[in-house]
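Below: the structure, in structure tokens.
Shown here: the complex without one of its protein chains, the others still in place.
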Amino acid sequence: MTNQPSKTDLPTWLQAPNQPTTKRNRHPFLARNQRHLQALLVRLAQPAPAIPATRWQLPPHIKLLRLGLLLLLIALINNGLFLWGLALLLGAQLLVLAPSQLRRFLRSWLFSSLMAVIIVLPTYWLNGPATLLWFGFKTSLILANAQYYRATTNFQDLLTGLKTLHCPDVLIMTLAIAITYLRMLGNYLLQTMEALSLRTVAPAKHPYRLIGALFGNLYLKSYTYALELYAAMEARGFNGHYAKPATKPTRWRDYLSLSPYVALMALLIFWRN
Amino acid sequence: MPLMTLEQLSYNYPNTRGLDHLDLTIQAGEFVCLLGPNGSGKSTLLRILSGLATASAGTYLFNDQVITADYLSDATKRQQLHQQIGLVFQNTDVQLFNPSVAEEVAFGPRQLGLSTAEVSQRVTDCLALTDCTELRERVPYQLSGGEKKRVALASVLALNPSVLLLDEPLNGLTIAAQQQLLTLLSRLQTAGKTIIMASHNFQQVQAVGQRFIIFNSAHQIDADVAGSVLATQPERQAQLMTL
Amino acid sequence: MPLMTLEQLSYNYPNTRGLDHLDLTIQAGEFVCLLGPNGSGKSTLLRILSGLATASAGTYLFNDQVITADYLSDATKRQQLHQQIGLVFQNTDVQLFNPSVAEEVAFGPRQLGLSTAEVSQRVTDCLALTDCTELRERVPYQLSGGEKKRVALASVLALNPSVLLLDEPLNGLTIAAQQQLLTLLSRLQTAGKTIIMASHNFQQVQAVGQRFIIFNSAHQIDADVAGSVLATQPERQAQLMTL
């Protein structure tokens, strides 16, 4: 192949300076989505640091079980005093969080609680304030517990917990790959949107068509990636089973930590009959 | 009036530093080469210049406009900026999202409201310039690495931006294609475009670049020399060769 | 016994041809460089050799085993193949999927069931070899292009495969890093590994390669010359320089 000068002779339009056009862009959705994605990627890059190791760390599966039991209890109990007690318990746990973690906890908890209350706000006129208050209280308690779990659990812990609870391998693998790919595809989508916005020099006539192309590409790309990633993983010894890093054996006191909740639950069932 | 001015500009990624207190002025019509070790901030600078990211500290002026996040949040202003600046990414995979190469290249011109004939003229020209004519009907994501690179360049050229930012455009091209691209870039410069190109290979860009900005691994500008000055400094050239 | 044998091997992508009737034999311990224009089939050949894709026609023998889709559908056999052959992709983005560089490199050894001490030894060694020690705690997808490339190489090296397939590993690296990588590869070859590397830059790989396979744009092998023969053919060398 030789270098033919004619090949790089510039056409006239390329030699002329470009004439900027000014048309209003009515669809700023790309920019907004870019911001969301960026936030997601930042979150994924810095998994919530677990609470500083105090006396002992609950093993992941116990944590998961405790969360489930707690939420179930809160949902079932309709006695204000008991719930109050549970709220105090959670509050005490929150004290252990680092200040910055606590602030993050508070922000997202308040926000989500607010959303929940807004949805049921019309009941104020239907059923009066009691229903609203009660519902709001219970919901925010549930949300607080869930949020506490999120704040103190990183992704790896969740996987280990599920694994110890004998979740099927397919599910755990899928989960592990999903989170990995969430990072990769998210990053890819973000960069593509950046490239797209650089070339969006005028309002798009069919923003939806762009979205079709964006996600269609994402799918096709990820399909190719799936093959290559799997080979890359297999090439590195991956055999379809999720190798979890060695965990400490569960001790009796780990299970003991669940006992208050189990006792409450038993009480609940007993009392009712 | 300089085209672009950076004043004490820094950029921080969430956990790392990207750029550290840059001062830089670029005139319209220059051919600037960015050189430097891996991770020194070349790509980051191009992202800032193209308006993809905004400075964490310091200011960036483009055509005497301070480019801030606020400025960019105005869709019309952002659009105007994008019309003037074209960027070819280091990883060109992310740049291609249309169902065929021809449509990929037509994407930009079509938005500008050109007539169908003009658009297809631009597509044909750009594909010819980047030697992609044969790929016209192919699907972009199914191309080989080097082919993608060339299509990405064609798609940016089709917008006829007055400033071309190129992030390691020579990577993955054959030597012949590299030569051809460099010739094309010189021609574009002659036609009045400003060209800013990141590269690792000083030897290749030496012939075309008129100004060389060398980053160090502390994300700062180590040196900023004109090509004519460099020509008189053989020891510096030798040093750049083994950067 | 040759390590790898291709007999009249062709590969077709859904709409295009990837490889056209290749005949090729590679011995254990060779250092082979693949050269050729963009889209000539270098990456495709590496995909076939690594078992990522299987031939559309013709046969591929690895260690006297015919590698077919059937063969690869057996998980144990596929895994054995993959453990012997390490591939560094052209687009290294695909290869990095762990939350930190250290874990990325540790992934392979850990899967192989090595002890914690061994794993961390390997991680430290591989990061040092590829000059990535400082990136240890970084998030892989937040690295610069060249850094990603080096981490991908480290993660493949950590598995200690006997065959290393490298798709344009020099792209995006600084000249110094390129030199360092080439030296590392020569050392690996001396240690008995087989190395097959695609590249565009004949000049750079000339010093280390022992055999050069040159593709043409018809997806066929144009020439297959030993380095020692090439040394006596200056006009051919000159031609390869401008490929």
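Just so it is clear, A, B and C label the chains in written order, and each chain counts residues from 1 on its own.
Just so it is clear, contacts are C-beta pairs under 8 Å (C-beta built on N, C-alpha and C of every residue); 3 or more make two chains touch, one makes a residue touch a chain.
To be clear about the criterion, contacts and distances are computed from a predicted model.
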Self-check item: The complex's invisible chain, by UniProt name, from "Molybdopterin synthase sulfur carrier subunit", "cysteine desulfurase", "Cobalt transporter CbiM" or "Dihydroxyacetone kinase subunit DhaK"
Solution: "Cobalt transporter CbiM"
Practice problem: Based on the whole complex, identify which of A:L72, A:L89 or A:L110 touches the chain you can't see. | Solution: A:L72
Quiz item: List the chain B residues touching the unshown chain?
Solution: 99, 139, 141-142
Practice problem: Identify the residues of chain A touching the omitted chain, counting contacts across the whole complex. | Solution: 27, 29, 32-33, 36-37, 40, 67-68, 71-72, 74-80, 82, 108, 112, 116, 120, 122-123, 126-135, 138-139, 142-143, 146-147, 149-150, 153, 155, 158, 168, 170-171, 173-182, 184-186, 189, 207-209, 211-213, 215-220, 222-223, 225-227, 229-230, 233, 240, 268, 271-272
Exercise. Extract the touching residues of chain C with respect to the undisplayed chain.
Key: 14, 73, 75
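As a convention for this text, only the chains that are shown with their structure count from here on.
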Quiz prompt | Chain located farthest away, centre of chain B as origin (C-alpha) | solution = A
Self-check item: chain B-chain C separation of Cα centroids, rounded to whole Å
Solution: 29
Quiz item: For chain A and chain B, what's the span in angstrom between their mean Cα positions?
Solution: 35
Practice problem: Could you check chain C for residues that touch two or more other chains and list them? | Solution: 37, 93, 139, 142, 243
Practice problem: Mind pulling the residue numbers of chain A that touch at least two other chains? | Solution: 1, 45, 188
Quiz item: Once bound in the complex, which stretches of chain C touch chain A?
Solution: 37, 50-52, 75, 78-79, 82-83, 85-87, 89, 93-95, 97-99, 107-112, 116, 139, 141-142, 155-156, 158-159, 161, 243
Quiz prompt | Interfacial residue positions of chain B with respect to chain C in the complex | solution = 13-16, 36-39, 43, 90-91, 93, 138-139, 142-147, 150, 168, 171-177, 179, 200-202, 241-243
Quiz item: Touching chain B in the complex: which residues of chain A?
Solution: 1-3, 5, 7-11, 13-18, 20-25, 28, 31, 42, 45-46, 188, 191-192, 194-205, 213-214, 216-217, 220-221, 224
